[in-house]
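Selected chains only, in their assembly positions.
Lettered A and B in written order, each chain numbered from 1.
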Amino acid sequence: MTDPHDPDRRRDLAHVGPVELFTPVPEESCAFFVQQMGLREVFRDNDSVYLHTWDDYQSWTVRLIAREQAGIGRTYLRAAGPQALARKTDELRAAGVAVTSENSVRGLGDVFLFDDPDGHPMGLYWDVERYQADDSDRPALKNQAAAYPGRGANVRRLDHINYLTSDIPRTAGFLTDLLGARCTEQIIKDDGEPQAVWYNLGNKTYDLVYTEDWTGTRCRLHHLAFATDTREEILRAADVFLDAGTHIETGPHKHAIQQTFFLYVYEPGGNRIELCNAGARLILAPDWETISWTLAERAKGQAWGLKTIESFHSHGTPVLESDA
Amino acid sequence: MTDPHDPDRRRDLAHVGPVELFTPVPEESCAFFVQQMGLREVFRDNDSVYLHTWDDYQSWTVRLIAREQAGIGRTYLRAAGPQALARKTDELRAAGVAVTSENSVRGLGDVFLFDDPDGHPMGLYWDVERYQADDSDRPALKNQAAAYPGRGANVRRLDHINYLTSDIPRTAGFLTDLLGARCTEQIIKDDGEPQAVWYNLGNKTYDLVYTEDWTGTRCRLHHLAFATDTREEILRAADVFLDAGTHIETGPHKHAIQQTFFLYVYEPGGNRIELCNAGARLILAPDWETISWTLAERAKGQAWGLKTIESFHSHGTPVLESDA
């Protein structure tokens, strides 16, 4: 078991990988991601469309799956290496977590499937197919996965996933002790228990977030976040969303927690999508001490005073099972 | 005759209106303007395509005309009102300028055609058709002509035209004395004669520029410039041009003269196109005194030290005649 406070511990997970999203309106959702967000459709089968962000070195970033309701599917996490993958799956099994192996996920090699304590399905993998640009999106510079789209929000990559959960303490322990994630910031309730926890895997400020579900529901998605290069692109994206009739929930503004510049919209299927930019902020200190915010501090609103709107505490979309 | 130094003189011209551009590769040029610059095709006839920038209140901004070579056609200038139009045409005629009337220009009412002393064809008009957005580009906000495209450079509007000319003093007099334009900045040669002159019609820093043609050729185009809302959009446009294989001539950088942030590219037909942003800089002083730059100052390069590249002094495209 890893001690998350030990700076010498190995960081066995590299990053949040591709993710599955369900939508009752697949064509509208696809058009949203392509036209407004700037992703690119790279593959399509019976019930799903695979989309790619231009800076993702992997072959796809989001798989949109047609289903009767919106929701989140499996989150794939890339291990830091083949030994790291073996170590992590061993540790999960040793801790009594059910882990099954799967080798039919598009673009990934062997994937080890498990659920977090709240039930969100995850998958660890090492082998991965590289993105191959074709004539229509070949970049001029060889250090870039695909050409800059010049379309909509031009999101660069998947940034983080924020899950709603019914039991923060149990998931928090799972994240730090088993997955070896590091808690960079948290909200602590008056009873001393965490209400929301932000974890990173490398130098990013965070990659995975768990937020207490005020509705008491188990296992939902709060939002999926995509990074842009600038805050200006988020401001411009707001104009794109406005003209497209996309529901803007809140923002653009700056979070006090993690200082992320944000904009939240609902994609046509109903899932909440964030556009985020952290500027050049990184967590470089290996012994970064978790920043704790009280509910009173939280009640002050966002960094520049914006009050958090009601739906932000209630709207979520459930976990649904994919066939992967 | 107007005294350009009299702040109380009337400003009878409102702005630089639509403009005609010739290209030997009309489809490629059209794709450049639509995909990379963010304009929209609004009408097409036998030999031309009419394109619109999203903030232009008029029905079209650029008419691309198929021709065996690249070049500039007629520049239309909107008068400040119907009486201003009458005054201006009277003054032109009184000064011996040939003025003919034309009423078949798309989207414009009566147009009074004339040439500047170097031969660049122009047209004055007052009546104009408003841009009508349709379902695919209807803006959410009613104070905007069309939806924000979210495509390529997203240029907002035509900003200015820079003509090459064989006789600066004569054109300069025409601009100030007859057209009533105000010279906001100029380059003065060691012999005291102007080498380049920047004119504005309202509060913009400039709308029309005349540059001495070092090749001695009469009557060419140096470039057509389009304004973006931010410098960041110009930086992003550079990425779009890079990936599209568009020839970037120079920039992004900041001119010392007028302080414009610029990027110059050649559209596929060969005409030089500028993307420009002036920040919030405006000429608000009605008695603004012309800023004069010496050749020595000019030799220092652009604002932040970039040297002016050779092709900037030689490349130009000729005036061609349209059938309008």
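FYI, contacts are C-beta pairs under 8 Å (C-beta built on N, C-alpha and C of every residue); 3 or more make two chains touch, one makes a residue touch a chain.
This one's a predicted model, so the numbers in the text were calculated from it and none came from an experiment.
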Oligomeric copy total, full assembly; chains in place: 2: 4
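The definition used in the following text is that only the chains that are shown with their structure count from here on.
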Whole-Å gap separating chain A and chain B, where each centre is the average of the chain's CA atoms: 46
Touch list for chain B against partner chain A, complex: 35-36, 138-141, 147-148, 150-154, 230, 232-233, 236-237, 239-240, 242-243, 245
